[in-house]
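Every protein chain but one is kept in place in this view of the complex.
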Amino acid sequence: MSIIWSMISKRLALGLLTLFVISIIIFGATELLPGDLAKNILGQSATPETVAAFRKELGLDLPAHTRYINWLLGALHGDFGTSLANKRPIADLIATRLSNTLFLALYAAAIAIPLSLTLGILAALYRNSIFDRAANAMALTSISFPEFFVAYILIFVLAQSGWFPSMARMDASTTFTEALYRTFLPALTLTLVVTAHMMRMTRAALINLLASPYIEMARLKGMSPARVILKHALPNALAPIITVVALNLAYLITGVVVVEAVFVYPGLGQLMVDSVSKRDFPVVQAVALIFAAAYVLLNLTADVLSTLSNPRLIHRK
Amino acid sequence: MTDFITGGLSRRGLLKGATALGAAGLILPASVRRAMAEPKKGGIIRIAFASGNTTDSLDPATWDSQFVQCFNTARNCTLTEIAPDGSLVPEIAESWEASADAVTWTFKIRKGVTYHSGKSLTPDDVVASINYHRGEESKSAAKPYVDPISDIKADGDNVVVTLSGGNADFPFIMADYHLVILPSADGKIDPMTTDGCGGYVLDSFEPGVSVKMTRNPNYWKTDRAWFDGVEILAIVDAAARQNALMTGEVDVIDSVDLNTVALLGRAPGIKVLPVAGNQHYVFVMDTRAAPFSDANVRQALKWGIDRQELVDKILQGYGEVGNDLPIGRQQPFYNTELEQKTYDPDKAKFFLKEAGMDKLDVQLSVADSAFAGAVDAGVLYAERAAAAGINIEVVREPSDGYWDNVWMKKPFCASYWGGRPTQDLMFSVAYSAGAPWNESFWDNARFNELLIAARSELDETKRRDMYWEMQSICANDSGTVIPMFASYVMAHSDKVGIPEVVGANQGMDGLRAIERWWFA
Partner (left out) sequence: MSFLIALFWIAVAIAGALTAGWLFLKIAASVTRGGTARALRSAPVTAGFGMLVILLYILVALLAPVIAPYAEREVVGAQFLPWDSTHLLGTDNLGRDMFTRLVYGARNTVGIAFLTTALAFSIGSILGLLAATVGGWMDQVLSRIVDILMAIPSLIFSLLLLTIFGTSVVTLILVIATIDSTRVFRLARSVALNIVVMDYIEAAKLRGEGLWRLITREILPNALAPLVAEFGLRFCFVFLMISALSFLGVGIQPPTADWGSMVKDNAALITFGDVTPLLPAGAIALLTVAVNFVVDWMLHRASGLKE
């Protein structure tokens, strides 16, 4: 087991390095974008003098490396600073939005992961049957519609009839059950978006193993197909399945800006897109780092689980 | 985007009329005709805006979208107000008068106005509030408009403003939404304050998400602020906004998606509210760069666009055909005898030939951040111009950074203007040589000469002749194709009461829907 612990600590250290590199990339990219916050807030009506005055107030007149180092020093002390645009402490800005984002991601995952694993295993078990084909075709159809379009269809069917609200508004007074009700449509949209990928990967990984000699052996012993799949194929197919589940979980946290926009859900994605478009660099950095950290952790978890699922990897020479 | 003071305002009689209007007090225009639908108090109005960004701030220097402009107009007051009919009426200034040369303006400040915090409004607050936008250190988008102020000081109950040059339109500028009056201490305002003296008290402000406000029980206006409370939401996606209105989750939306406006209008209990103003959409050429430096090429491009088709397909009829003039038909000194340009490929070809060409290849840069439907408008333009031998390649630029990267940088691009109350302002801002927003870099000697002459010309007939000539020059020589004037299109549930005359100087009833509308 010690190999696992050394792997985790090594990967966490690497994760920190990743975050550092990402902060440089994001900073560089926002620098490369045309214009800065001063010009973007003042817009079409900006005159050179007002822009210059605004820049000076924000400290945007300092050279790029100075601004980056200042930010980094603050961040190392746990101070992510304040939004350039409205002077709010970034921690405040992010806190509620982060919990909203996590809530929606977990909600969707709680529906999508069991659903897609079950469907995937059933599809592999009854491969090439009508059930397999139908489940496949339906899953594929649901992911070949763009997210916002799926959302519009759900709104048309489920919100205009009055069953669910078309907006997933959240505030401090929203209770847990109420939140589940209000965010049902976005969660359903996301479920439809991620299920097919996970289900198909489960099915593919299982079928890939079914021709292996040891499966053949199990079958010749007269084991039932269900047992063969659950007992023998599944443990060995876990690595790719875990990988794809982790990828989709990361997607649910970091990639849902379009769904947030359609359902007016105050999550981190919208904050990031808004801040990018206005070049509010400290906010962009903070959100990007949260996204990156979520990804790194999920990734690490997936790798640890994959390694545990394959003893040969633990004892790799 | 900021478009200062817009709309069809009359300059006539402003100098003399202002005090008279002040004395007349606040008579809501059209209040007589509206006898059948009397406003009444009550209800919480929920409004959804297309704008609203997580970077929004309480600082009046940065109010760049209708979301912040509208809720801050409800929270605050300005010195003057542009009434729904376009005239100027008093707000914090009870009355005002100018010296004969319109250089010195004296505003009499209303007494007994209190902030939400209970503090009384003083002339010093007015001075500090205006000063916040002035001077070297100012980052305010309204700075160019208060720059001509050379001195502002409190004098008893009055505020006296001295300008660097005569300006008969000065009180109009004081109605600008940036120039709200905030409490001050030691001659400075706190720009991030949540206080205000308007009809609604700010309860919560979550940038890019929502605003909640309740009625100010001590509001000095008795015939305004009907709603008990206001909830404002940012819903950026057009379809989501319409859905919110149709499912009854909001009562009013702005910026209706014109592609589906006909379907929305058919939905039960929903009314579409179009308001025609001076807002116009333009395609602008850099007149310094070949081939646009040739006036014949500019003419060819102006005859090669199908204006009516753009009004039909981009505005869905919610607008008017433009004639390459930034001046609305209802504005004073509009040249009624100027030939209306139509789509005429033969004429376009003729002008191309005059320029010594038989075909023309140009690139047109567009993005929907220039105006809603700009990309589609560019495609239609290209399609029609092809018949005249003009090959327009439409380049869709990223919406992000459009005003920085494309506008006034690329030789041929899309843009929009909210319009200005007077011809002089409009032409000075965007068409006179050397003006910072002269987006076509147009420099016509005769036009520039007439512009200066007309500003100080007092004889109405001579002045009219000058403006008519300027419009003729502008329409035929300038680098700006103005195919259409776009209405502000809003929609609301039929439970909302709307005055008969709705302000056209800005969207949302001149940004004052919150205090002017009510629940029927």
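Order as written gives the chain letters A and B; numbering starts at 1 within each chain.
Convention: a residue touches a chain if its C-beta (ideal position, glycine included) is under 8 Å from a C-beta of that chain, and two chains touch if they have at least 3 such contacts.
Because the structure is a prediction, the values reported are computed rather than measured.
The chain not shown here is touched by just one of A:3, A:25 or A:69, and that residue is A:25. Check A:95, A:137, A:180 or A:226 against the missing chain and you find that the one touching it is A:137. One of A:71, A:184 or A:291 touches the chain omitted from the figure, and that residue is A:291. Here one chain is not drawn; of A:82, A:160, A:174 or A:301, the residue touching it is A:160.
Considering the full assembly, A:149 is the residue among A:131, A:149 or A:181 that touches the omitted chain. Take subunit A: the residues that touch the chain left off the picture are 14, 17-19, 21-22, 25-26, 29-30, 32-34, 127-128, 133, 136-137, 140-141, 143-149, 152-153, 155-156, 160, 196-197, 200-201, 204-205, 207-208, 210-211, 236, 239-240, 243-244, 247, 250, 254-255, 257-258, 261, 269, 272-273, 276, 288, 291-292, 295-296, 299, 306, 310, 312-313, 316.
Residues of subunit B in touch with the missing chain: 238-239, 242-243, 246, 257, 259-260, 263-264, 267, 309, 312-313, 367-369, 375-376, 378-380, 382-384, 394-401.
One rule holds for everything that comes next: only the chains that are shown with their structure count from here on.
Taking the mean of the C-alpha atoms as each chain's centre, subunit A and subunit B sit 41 Å apart.
Only residues 1-4, 53-59, 61-62, 64, 136-141, 143-144, 192, 206-210, 233-237, 239-240, 243-244, 246-247, 249, 400-401, 403-405, 407, 415, 436-437 of subunit B touch subunit A when the two sit together in their complex. Residues 33-35, 37-51, 53-54, 57, 83-88, 93, 148, 152, 155, 159-160, 162, 165-167, 169, 171, 261-264, 266, 270-271, 274-278, 280, 283 of subunit A touch subunit B in their complex.
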